[in-house]
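The complex is shown incomplete by one protein chain, all other protein chains being positioned as in the whole.
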Amino acid sequence: MLVLGVLFATGSFIASSILAPHKQESDSKLAPYECGIVPEFDPPMRFPVRFYLVAMIFIIFDIEIVFLYPFAVEARLLGSFGVVEVALFSVVVFATLLFLVAEGALSWGPVKRLTKAMPSRTSESTIARITAEPSDRAA
Amino acid sequence: MALEDLPHNFLTGRLEDLVRWARRASVWPASFGLACCAIEMMATGGADFDLSRYGMEVFRNSPRQADLMIVAGRVSQKMAPVLRQVYDQMMEPKWVISMGVCASSGGMFNNYAIVQGVDQIVPVDIYAPGCPPSPETLMHAILTLHEQIRTGHILRRRDNEPLGEATGGDSVQSPWTPEITTTVRLGTPK
Amino acid sequence: MTTGTRDISDAGRAGRDEALMGETSEGAQELKPRSLTSPDQLGRESGAVLRLPEGPVLDPTSLDVERPDDETMIINMGPQHPSTHGVLRLMLELDGEFVLRTKPVIGYLHTGMEKQAEELTYVQGATNVTRMDYLSPIINELAFSLAVEQLLGVEIPSRATWIRMLMSELNRVSSHLVWMATNGMDVGSTSMMIYGLREREMILAFYEKTAGLRMNLNYVRPGGVAADLPDGWEDDVEVICDTIEARTYEYDDLLTGQPIFHQRMEGVGTLAAEEALALGLTGPLLRSTGVPWDLRRAMPYLYYDQVDFDVIVGTYGDNFDRYAIRLNEIRESIRIVRQCVQRMPDGDYRTQDAKVTPPPRGRIDSSMEALIHHFKLFTEGFKVPVGETYCAVESPRGELGMYLVSDGDSKPFRLHVRGPSFVNLQAVPLLMRGGLMSDTITVISTVDPVMGEVDR
Partner (left out) sequence: MTFPTSVGLGGERVSFVPREQYKDTVRALRDDGYEMCVDVCAVDYLGHPGRELPDGVAPERFEVVCNLLSLSRKERTRLRVQVPETDCRVASLFELYPGTEAMEREAFDLMGVVFEGHPDLTRILMPEDWEGHPLRKDYGVGRVPVQFKEAPGPR
C-alpha cells in the first residue's frame, strides 16, 4: 500500500514536469496584482498587532482540537474521568479566549463612529418630506 | 515534449476536441468595465439577457481567475498602460473581446485623449460593433468567440493576429502575449 | 519592453521593472508616503481639513493619528476594481484595517469631450454630451438643450417640455435603480443586483420604443424632442409606474430590515451641513445633511413648478440617509411621471422655427426649400448668436451645469460641464477618514460617482 502511495505521488510530479508547457513568465505577470497599477513602494512586512491577536485565538482552539482527538478515540476507555478531564481542559482554554476578547482582540470598530446606540431606523424614519409651499406653485 | 508537439491523428483527435469543448463552455470574463458599454455588459449579465446560459455568469474581478477580457468602453491614454498590465497578468489561454466602437476604433472620439482602437495595445479576437452594443450584439460576439475557440488551436493564438506573429510554440515569450506592445502615448499633437 | 530572463523570486520581491512601473505611476498625483509629504500637506490630507470660518477648525499641524512610515501601508484601490463603480483609483494609506489618508486619482476615462464639443456642431452636440453621465443620458441632453435654447432665445412648445419632463424623470428612476443594484451588490445582496437591473429593463424597453436606442439616445435636442411619443405610450408608462412603485416596497423589505445592511450603512461616512456646503456638494449628498436644496424646487426649470412632489431630506448625513433618500426619490419621480401622463397636452413636439428644426422628411421630396433647409441644417448646423450662459439642471447625482460660450458660429466656442460627481468626489477623503476598509466600499457607493462625468 505504501509503495503504491509513493509511486502515485512521484509519478504525478514527473508527469506534470514533462507534459506541462514550459514558458518563461513575463515580468508583469509576476508583479503583484494591484488593480492594474505597478506599486512603487514595497508594502512593509510589519502588520499591526491586531492581526496577530486574531491568529492567537485560532491557535488556542487548534491546540484544543489536537487534544480532543486522542480523547475521542479513547473516550469509552477513559469513561467519566476522561469527560471531566476534557471539560476542565476546555474551560482553561476558554479562559484564554475571554482574556483575549477582554484585551480588545475582536473590537475592530473604526475610530470615528457617529453614535453607538442608534435607534433602529427604517427607510422612512430619518427623512423629512418637504412639499411645495403655495408660494412655490406657479400655475 | 509538451502538448503542442502531439501529432494530430486519430488517437489525439478526441483529446483536443474535449479540451476545446471544455474551454468553450466555461469562459469566465474579467469585468473590465470602463464606460457606457460597462452598463450594457451589466445588463447582459442581468436577469433579462442572462449570460449564465453560456456558463459565464461569474464576472471574475481579478485577472488571475479570468479567461476572457471584455474591454467595455473607451480606453484613454492614461488607462492604456493599466489595460496592458491587467492583460499581461491574465492566465493563458486568454481572449479579448473589444466591446463597442470606442474600444474597437476610438469611435466618435477621434481626439488626443482616446487610444484609437484597443488593438494597438492588446491582440483582440472579436470586435463587437455598436455604441453601446445592445446585449444581443454582445451575446452574438461571445458566441462567435466560442466558435473561434472550438475551431482554434489549443496552445497557440489564431494565426492571423496582426500584432507580433505567433511563431509556433518555440518563442520564448508565450504566444498569447506578444513581445512588442505599442502603448500609444500621443504627446502634443502638432 | 520586458527585459530578458529574470530570476523569478527576485522579480516578485524587490526589483520592480522600472519601465513597467514608469508606465502606470502618476508621480505627483499620487499619495506619497508620510516621510515624503510636508507636515501641512499631511495635516490637510489626513484631516481632510476644512478651514471653516465658524466650524470646528482642525489645526493642520496637530495630528491625532501619528504613525511611523513602515507601520502604514499605501495600497491602490485602483482603476480596475469591482466596487469603484468605474475607473476611479483611490490611494489609501491603511493602518491595518483603518483608513488614515485617501487620495482619489482620476482621469482614467478622460475622453476630451470638452475639446470634442468644439468640433461638433450644435445639432451633433447632444450626441457628445449624452455620453458623459451614461446612467442618465437624457438629463445631460436636457441641460445642453436648455443652454442652447437660452442662447438662441427660441420658445419650445408645451408638449415638448412635458415630454422632456417625463423622459428625464424616468431617467432619474433608471439611474437610481442602477444605484440600488450596485449598492446592494456592494453590501452583499446580489439578488438586489438582479432585481434592480430587471426593473430598469422595462424603462429601457420604453426608451427603445420611443427613441430607438436603449442608452445614449440622442432624443432631447435643441428645439424640442427628436420624435413624438409612440401611440399607446400611456399604458406602457402606466405599467412601468405601477410595477416599480410596488417593487420599491419589496426592496425596502429586502434591504432595510437586514442587520448587516444597518451595520454597514448606519453612522458610516457622516457629513455635516457646513462641510457639504463648503465642498460645493449637491444632490442626495447635500440633502442627506438636512439642507433642502433641490434645483427642481428651488430654481424650477421646465414645468417643475406646476407639478407637486416632495423633496426628501435626511438628518444624520450618513450612508443610510443617502440610501433612504434615493429609495424615496424613486417614488417621487414615479409621482411626477404619473402627473406628466395626465397633463400631457397635444401639439407639435418640436419648435416650428425653421432655423432650428429640420423640415419633416415627407416634404423634402416635394419642395426644394425643404431640401435646402434640411441639407444646410444637417451639414453646417444652425448659428447661435454670440454670448455665454450657465444653465443647471438637477441630475440624480446633483447639479449638472453647462457653461456655454458661443461666437456666432455653428459650433460651440467653449462648453464647460460642471459635473456633480466631479465635485462630490472631493467628499470621499473626508467621509473615509478613520473608517474601516469595508466602509470605503459603502462610502464610494453612496457618493455614486459616474466616472464618465467625472473625467469628461
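Order as written gives the chain letters A, B and C; numbering starts at 1 within each chain.
Methods note: contacts are C-beta pairs under 8 Å (C-beta built on N, C-alpha and C of every residue); 3 or more make two chains touch, one makes a residue touch a chain.
Nothing here was measured: the structure is a model prediction, and the numbers come from that model.
The chain not shown here is in contact, across the full complex, with B, C. From the set C:L254, C:A272, C:M299 or C:V341, the residue in touch with the chain omitted from the display is C:M299, counting the whole complex.
In the complete assembly, the contact with the undisplayed chain comes from C:H110, out of C:R34, C:H110, C:R200 or C:R221. Across the entire complex, the residue among C:I203, C:A392, C:M432 or C:V447 in touch with the chain not shown is C:A392.
Within the full complex, the residue among C:L100, C:M132, C:L151 or C:V173 touching the omitted chain is C:L151. Not every partner is drawn; the one left out touches chain C at residues 25-29, 40-41, 44, 50-51, 106-107, 110, 112, 114-116, 119, 150-151, 277-282, 291, 293, 298-299, 386-392, 399, 401, 403, 405, 407-408, 413-414, 416, 418, 422-423, 425-426, 455-456.
For chain B, the list of residues touching the undisplayed chain reads 77-78, 105-106, 110-113, 116-117, 119-120, 162-163, 185-190.
Methods note: only the chains that are shown with their structure count from here on.
Considering every other chain in turn, the ones in contact with both chain A and chain C prove to be B.
The greatest centre-to-centre gap from chain B, using C-alpha centroids, is found for A.
Looking at A-B alongside B-C, one finds more C-beta pairs in contact between the chains of B-C. Note: centroid distance chain A to chain B, computed from Cα atoms, is 35 Å. Shared interface positions of chain A, defined as residues touching 2 or more other chains, are 24, 26, 28, 31, 36-38. The set of chain C residues touching two or more other chains comprises 2, 5, 20, 23-24, 78-81.
Touching chain A in their complex are the following residues of chain C: 2-3, 5-6, 8, 11-14, 16-17, 20-21, 23-25, 30, 33, 65, 70-81, 89, 95-98, 252, 256, 262, 266-268, 270, 292, 297, 300, 305-306, 308-316, 318, 320-321, 323-325, 327-328, 433-436, 439.
Residues of chain B that touch chain A in their complex: 1-4, 62-64, 82-86, 88-89, 92, 155, 169, 172-174, 177. Those residues of chain C whose C-beta lies close enough to touch chain B in the complex are 1-2, 5, 20, 23-24, 26, 78-82, 86-87, 107-113, 115-116, 119, 127-128, 131, 134-135, 178, 181, 193-194, 197-198, 200-201, 204, 214-216, 451-452, 455.
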